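Shown here: the complex without one of its protein chains, the others still in place.
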Amino acid sequence: MLTIKNLSVSVEGKLILKGLNLEVKEGEVHAIMGPNGSGKSTLASVISGRNYLTIEQGEVTYMGKNLLEIPPEVRSKEGIFLGFQYPVEIPGVSITNFMRTAINEKRKHLELKPLSGAEFLKLMEEKQKILKIQSKLTNRSVNEGFSGGEKKKNEIFQMALLEPKLAILDETDSGLDIDALKVVANGVNLLRRKDNATVVITHYQRLLDYVIPDFVHVLFDGMIVKSGGKELALELEEKGYNWIKESLKKT
Amino acid sequence: MQNNNNKLINKVTQSDYKYGFYTDIETDKAPKGLTEDTIRFIWEKKNEPDFMLDFRLKAFRHWQKMKEPTWAHIQYNPIDYQDIIYYAAPRKKPQYENMNQVDPELLETFNKLGIPLEEQKQLAGVAVDAVMDSTSVTTTYKKALSEKGIIFSSFSEALQNHPELLQKYMATVVPYTDNFFAALNSAVFSDGSFVYIPKGVRCPIELSTYFRINAANTGQFERTLIVAEEGSYVSYLEGCTAPMRSENQLHAAIVEIVAHKNAEVKYSTVQNWWPGDKKGKGGVFNFVTKRGICKEDNAKISWTQVETGSAITWKYPSLILKGNNTTGEFFSVAVTNNMQQADTGTKMIHSGKNSRSTIISKGISAGKSNNSYRGLVKMSKEATNSRNYSQCDSLLLGNKSGAHTFPYIDVQNKSSIVEHEATTSKISEDQLFYCLQRGIDVENAIGLIVNGYAKDVLNKLPMEFAVEAQKLLSVSLERSIG
Partner (left out) sequence: MTELNHNNNSLKHDVFKNILVGLYEKNHDKIIGNSSVIIQKLRQKAFEHFKQNGFPDKKMESWRFTNPEPLFRDDYHIDFESKFRKIDVSKIFTCDVYDLDTYCITLINGWFAYQNSPLSRLKDGTVIGSLYKAMEIYPDIVEKYLGSVAKINEQGLVSLNTAFMQDGLFIYVPDNVKVEKPVQVINIVDSDKPVFIQPRNLIITGKNSNLTLVHCDHSLTHNISFTNTVSEVVLHENAFIDHYKVQNKGRNSALLTSLFFLQEKNSILANNVITLNGGFTRNQVDLSLTDENCTADLNGLYLMDRNQHVDNQVFVDHAASNSRSNQLYKGILDDQASGVFYGKVLVGRNSQNTKAFQNNKNILLTDETKINTQPFLEIYADDVKCSHGATVGQLDTDALFYMRSRGICERTAKQMLMYAFAGEVVKKISIEPLRDNITKLVEKRLKGELSICDQCILNCSSREPRFIQNILD
């Protein structure tokens, strides 16, 4: 589904990703772990199409197409979803208006009829119920005045509405209490299907108790330096990132 | 509670100007009044190169055609430009090798001013150029500087020794046609300071000038020019005082700064000219044109000013951000008390791409004074992706003063961002009470609160100056607050 080959990316002249390789297939869940500043969010930004990055070399293909040439909204309509590490507040734009526009744009892209206001509200309610999100989101502005947890839950809620093929969740678990964490994990698991894939970017092993990954990768200094099964996460948690540093020095 | 505070505030504001003494030094004066002859007199006295006479006369003829500006929020009796002495120099022209040769009386003056020349020379490492009644008295540290190729001298000396540099840069930032007072200064200025930092040189010490108006009926018209070549750095300090006199004294100065590629200039002022008495008699009329240009890419200039003196302040240290990625800063604390009037602020003219400017202005008005911030931020069409942030706060002490804010914002491209914020409020009763409850008297409490209020700006001053500025703030508020 997603293939990244030898990807190097710089921001304002500073090289952040340094020849990264990653392959994500349908039905898989990948976890990417790594210390602060190692380039995890940068990777998420490349996949979703932020324009402040400079691609120095490498290729990214998604569903057989060169992803780097596609504008961000088309990527979204083609099924890529990014759960932002820092979701932005958009005062004055209601979630309802925002998400209905998003869904109908996607439907247009798929040559489906747009949802009417009533249909859409029903869909929202449905998803909210499934995700067990109680808070009244509908008439609030996007992320405005949301607590950290609410913002993250709102990201999962949007994911549930958009039903992506490839979801990238950038530290969606950070700063959550256990209940919110369950909402997030539950959302991810509910969306797991044979034909889609999830990449969770996380700092802690904690989320991985609920969302069992097929692969765990360690991103360090712009490169994936170690990959393994879910046990790698436990090992990391136990030994810390220094362990990776040490083992890198040895080689 | 409030009444009590006001009473106290009034009491505190009654204390006196401690810099208001007068030095008895024989001076060499031009006859009163201003004609082309006065200008020739100055030019001859100073033994200047020919191009200067031409420049001065052009400026004078232009000035004659101009009108005094009236747009500022200040009021004063008309100035009689024929009743001013345009040149006054201490007669014993000092040419000292070391400080011990300096006229002891003069040294005493500086000591009263709190400028321990020698001490600074030895301890703080500040090179001082003291300008008294428009003539540069002495310059310390010249040797250490000249080894690095730095020129730091009086304007007159520079005209003798480096005429080509002055001809190249003088009046390129503030042309004599700029405004009424700039034209006047260009015609009659008698001295000032010149600083030249060669390419790649970081000036190792703070350069400093003290200005003092001494003689009666004299105007002070000094001129400062700072040129920072590519990749150089300098921090420059300017301090001013004047004796107590019952008549008004005119001060019309020009400061020009040129920063070339990657150069950085910091210019700090503590202005404490005699503000006049409580009834508004006397005091310095301070009409100053200060402007810098970040001429090439990545240049940076900051203005920091603490303005506590002068009966009238008319002053807008400005910056032209011409190069790309240039930075301009303006940090100001202006305190007015009794009958003082200040109309001060800045202009940030952006024409380079990605240029940045910051304006922090804190106005404090007490007594019956009026304190205005006036500032222009302009983003030209070419200045894409530029930013400005301005924060202008006013604090009112007592109910007879005025605090005004006049920002002008002019944006002509879509990618620049300009943000201006301002607040006006009175000194917080809660803060005052909190201090009182902890046993701090009103006088000190106000000093404390105002210093806290102005901290963002005071922090920008070089260390040696910050302490002095803090004291000055408290002292001026002693004179000012209720």
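As written, the chain order gives the labels A and B, with residue 1 at the start of each chain.
Criterion: a residue touches a chain if its C-beta (ideal position, glycine included) is under 8 Å from a C-beta of that chain, and two chains touch if they have at least 3 such contacts.
Since we're looking at a predicted model, the values are computed, not measured.
Residue in contact with the omitted chain (choice from B:M66, B:L165, B:V411 or B:L448): B:V411. If you put the hidden chain back, the residue from B:P163, B:G402 or B:P462 that touches it is B:G402. Among B:M66, B:A422 or B:L448, the one in contact with the hidden chain is B:A422. Of A:I55, A:L68, A:V93 or A:L190, it is A:V93 that touches the chain left out of the display.
The residue touching the chain not shown here, chosen from A:L15, A:I55, A:A102 or A:L123, is A:A102. One chain is missing from the display, and on chain B it is touched by residues 71, 73, 379, 381, 384, 394, 396-426. What chain A contributes to its contact with the hidden chain is residues 48-51, 71-73, 75-77, 81-82, 84, 87-94, 96-102, 105-106, 109, 114, 117, 120, 141-142, 158, 162.
Simple rule for what comes next: only the chains that are shown with their structure count from here on.
Spacing of chain A relative to chain B, judged by their CA centroids, is 55 angstrom.
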